[in-house]
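I'd like to ask some things about the structure below.
A single protein chain has been removed from this complex, and every other one stays in its place.
In this document, chain identifiers A and B correspond to the written order of the chains, with residue numbering beginning at 1 in each.
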Amino acid sequence: MLAYLLRRILYAVPILIGVNLLTFTLFFVVNTPDDMARMQIGIKRVTPEAIEKWKLQRGYDKPLLVNSAASGAGKLTDTIFWQKSASMFAFDFGYSDDGRSIGREIVTRMGPSLAIALPTFFIGLVAYVSFALLMTLFRATALDIAGVALCVLLMSVSGLFYIIGGQFLVSKLWHLVPISGYAGGADSFKFMALPILIGVVGGIGSSSRWYRTIFLEEIGKDYVRTARAKGLSELAVLFRHVLKNAMIPILTGVVVVIPLLFMGSLLTESFFGIPGLGSYTIDAINAQDFSVVRAMVFLGSALYIAGLILTDISYTMVDPRVRLS
Amino acid sequence: MSFMPIILWSDALVFLLLASGIATAWYVRRREHLLLPWRRVAQNATAMVSLLVLSLFLLVGLLDTLHYRAALPETNGGETVYSPEVLSVFDKLVEPLRLQTEKTYSAPFALTLYAKESISDAQGNVLHDYPRLRYGGAHLADVAQRNGDVVKRALTGALGGLLAGLLIALGSRRWLVQHGLPLRPMLIATLLLAALIGATAHLAAAYHVLGTDKVGQDVLYLSLKSIRTGLIIGTVTTLVMLPLALFLGVAAGYFRGWVDDVIQYLYTVLSSIPSVLLIAAAVLMMQVTIDTHPHWFDNSAARADLRLVFLCLILGVTSWTGLCRLLRGETLKLRELEYIQAAQSFGVSSLRILTRHIMPNVMHIILIALVMDFSALVLAEAVLSYVGVGVDPSMISFGTMINAARLEMGREPMVWWALTAAFGFMLVLVLAANLFADAVRDAFDPRLNRTEAVA
Partner (left out) sequence: MSALLEVNNLITQLRNGTRIVDDISFGIRTGETFALLGESGCGKSMTALSLLRLLPDGVVHAGGTAQLDGVELFGLREREMRGVRGGTAAMIFQEPGLSLNPVLTVGQQIAEALALHQDLRGAAAQQRCAELLAQVGIPDAARRVVEYPFQFSGGMKQRVMIAMALAGQPRLLIADEPTTALDVTIQAQVLQLLRDTQDATGMSLLLITHDLGVVAEMAHQVGVMYAGQIIEQASRTQLFAKPLHPYTQQLFAALPDAGRRGEPLAAIPGSVPPPGSITRGCRFAPRCGKAWELCGEQTPEWTMLEDGGGVRCHLYGEGRRGKREGEIQKGSEAKIESGVYPSPLSLPSSLLEVSDLKVHFPIRKGILQRVVGQVKAVDGVSLAIPQGRTLALVGESGCGKTTLGKALLQLIPPTAGSVQLAGRELTGLAARELRTRGFRAPGAAMQMVFQDPYASLNPKMRVAEILEEGMAALNIGSGSVARQTLIDTLLDQVGLARSAKWRYPHEFSGGQRQRIAIARALAVSPQLLICDEPTSALDVSVQAQILNLLKSLQQELNLSYLFITHNLAVVEYIAHEVCVMYLGRIVERGKTEEVLRAPRHPYTQALLSAVPRIDGKGRGRIRLDGDLPSPANPPPGCHFAPRCGLASARCHEASPEERNVAATHSVRCHHA
């Protein structure tokens, strides 16, 4: 087990190097820092001096890969690649365009992101699984057909609609909760309720339908017939036999996103004005703050890999056949 | 010539897709075992009605893809001069909708603008009131006549549409029966759609059926124009994604060893980056490239179009990993099957085994993935445009429509029609696509065809 985990973590290193090289290529090779400067300053007003000044402020005035002017190790370290990309392995993300430390920003913004994403995830999971179980229990009846139809309808609606419609209905029409904003402490619930509700409703269509398919596949298996032949009731078969087996494929898709919950949701956070990592990212994209986008890409992939490892571990918990080796 | 045909990059790709679609259909038609699952789709009433709706969208999209530049009246020393504006056949068909723009917002079927303005009447008195629209309901002298007129026009339009629909229905009845399609649902759907189109068309001639937007453009026109953008995102992306996923997935599964290692590494790297971020990063960089090379494009339409194509490209490059993984898994299973081993024992070359044995047997997975992805991509376009990494702001799309309308959410009274129209059209398109995709999956997925194996 330990050896296996160690190997997985070792395997994460080349993946992260790959991600790093990819972002480096995207951000510095496809377009040179000069190009970026020209665009940020505005094509019309651009002068060579302005470009140099822009680059100097952000530390983009160095060569890409090899600094022939420097000496010794500086040939490699005093470059854009080393200072902007390689440094991310030490979780040193540098500074955003407005001069703040990206690392500190990430730490402070994780809290609000998690406060929304974590409840959404867990309430959602329980809701989707319950709904899917209900449809499975009443499979091939009118209830099941109506449930599936509802799922297809819900998953055909744009995610933006849930947010805009929810804000309009709950906040503007019924005045139940504030339209947007965020506060810590006791007040937080009234700000969090709507984003969480919308997050859960938004995912119900596709998730429940997917889980239902998994349950139906399990229910066709031989061991279910054995369980019925024992005289177990349909409910007992579903909860004691099918659910536990179905958790294996469900976990594959679900556990992997748990670490990514730190990143928050782009849409929800920006619509509801929640100061999390999601809105941070979207602001950075709109402001074309490349250092922040780069940092978030790296953070995201690191968390994804953590999710993969977590998935493997969770298998050992639900499936006795899996021994990590 | 009174016009000059223009083929934008996206047009060319659509034509390519269309051609390959027709070629595939022709190929399948002659092969009974390939046709069999399609027959199952054809017997499914929901699927066929969805297909009917989809084909209407497709028709609008295709008409909107035939681009041209009209000739201007004046000539330059005998040579025809063409307008710089790139129009499509669809634009020409609905010309009144495109040209009859108001000053700013107006609600659906409104006769006046949304906001009060100072207007001077015939006597020269200045009033602060809602001004009448230039086109919407301009034929009415009295405001009170509106409701009656709307109902009358709707009814006559619907009746006309119904008649046309009846003709179509009668004409296609035999064909439907011959091919075993569900007759009743199809006919009912045809009639309903025909009536709806008839009523809308008749109303749209006199009113802004879905209102107008900030600069006074007709929302119905915008919604219809958005269809093409959505369709292109949903289909051209697959054109990019498909070869990547197919070749890499099948190769990884069949050859295993280091080939598999490299391909797995590649897709783990790509899929480890949250897709929105990867797309955002790529689009930002594309934006820099486009902005720093303005001389590449002769007009704004070409620039917006190229940006759309690049967006599809980026979406394709970031989304092939899922299908690739599926295909790799399936190929791993297939390569252990005995017919592959039989071929290997004849010494059949790997390339031949891949093309003759493996690829035909993973086609159902590809098809299912394609139809399922389509609706996801249409929805994604709106989100990406909101995030600011979608299509060019000058390009009409559901995303840009929603984005523009969202900003007016806070106004009192609310400007609800543009949002509703965009979401409504998108819902119909995606719902039809989803229902159709479901039927295709049911017909093609071997695991779901259990009922036939009973006994």
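The working rule: a residue touches a chain if its C-beta (ideal position, glycine included) is under 8 Å from a C-beta of that chain, and two chains touch if they have at least 3 such contacts.
Just so you know, these numbers come straight off a predicted model, no measurement behind them.
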{"item": "Given B:A343, B:A376, B:M409 or B:V428, the one touching the chain that is not displayed", "value": "B:A343"}
{"item": "Touching the absent chain when the full complex is considered, from B:R228, B:R307, B:H357 or B:R441", "value": "B:H357"}
{"item": "Touch criterion as defined above, residue of A:A3, A:A73 or A:L173 at the omitted chain", "value": "A:A3"}
{"item": "Residues of chain A in contact with the chain not shown", "value": "3, 6-7, 10, 139-140, 220-223, 225-233, 236, 240-241, 244-245, 248, 318-321, 325"}
{"item": "Chain B residues touching the omitted chain (full complex)", "value": "32-33, 337-339, 341-349, 352, 356-357, 360-361, 451, 454-455"}
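Operating definition for what follows: only the chains that are shown with their structure count from here on.
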{"item": "Of chain A, residues touching chain B in the complex", "value": "14-15, 18-19, 22-23, 26-27, 30-31, 35-36, 38-39, 43, 152-153, 155-161, 164, 167-168, 217, 220, 260, 263, 266-267, 281-282, 285-286, 288, 290, 293-294, 296-297, 300-301, 304-305"}
{"item": "Contact set on chain B toward chain A in their complex", "value": "265-266, 268-274, 276-278, 280-282, 284-285, 287-289, 291-292, 294, 375, 379, 382-383, 386-389, 398, 402, 406, 409, 414, 419, 423, 426-427, 430-431, 434-435, 438, 447, 450"}
